[in-house]
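Presenting subunit A:
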Amino acid sequence: MLHTVNKSPFERNSLDTCLRLSKEGSAILLIEDGVIAAIKGTAESSKIEGAVANRPVYVLGPDVKARGLTEDQVIDGVKVVDYDGFVDLAEEHGAHNAWL
Partner candidate 1 sequence: MGAYSVNGTDFEHDEEGYILDVNNWNEDLAKVIADEEGLDMTDEHWEVVSFLREYYNEYQIAPAVRVLVKAVKKKFGKDKGSNKYLYELFPYGPAKQACKVAGLPKPTGCV
Partner candidate 2 sequence: MAEYEFDTEGVKKTFTFMNRKAPYGTVYALEVLETVLISAAFEQHANIVFADDGVYQLKAGHDTADIGMKNFSPTFGIIEMEKEDADEDEDIDMNWRIIVEKESMEARGLTEDDFKVDVEVIAAAELADIIDASDCVIGG
């Protein structure tokens, strides 16, 4: 199952609930404002730093770039993907769970 989170962890609890209600090992893709969770050195960074230890975590590059952030600022272990990568992930993981 592929989980996507599109809300900032500073604004909503979507990421928290996603982490709580998804299985270890299942993939998370951060998109739209959700990419903020993938950035190093913020008050919310620890959530994704913890998640990369037990599951694949991806972040959508175009959404990072659009917000004036760079790939260098992305937490180690998080893979940056483009739209083609997004499609591949969706295809690979079957069911999709969008945490809004």
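How were these candidates chosen? In short, all candidates are chains of the complex that A comes from, given by their letters.
The definition used in the following text is that contacts are C-beta pairs under 8 Å (C-beta built on N, C-alpha and C of every residue); 3 or more make two chains touch, one makes a residue touch a chain; residues count from 1.
Because the structure is predicted, anything quoted here is derived from the model rather than measured.
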Inset, instruction - Quickly now, which of 1 or 2 touches subunit A in the complex? Give its number. - result: 2
Legend entry - In the complex with candidate 2, residue positions of subunit A that touch it: 1, 13-14, 17, 20-23, 26, 95-100
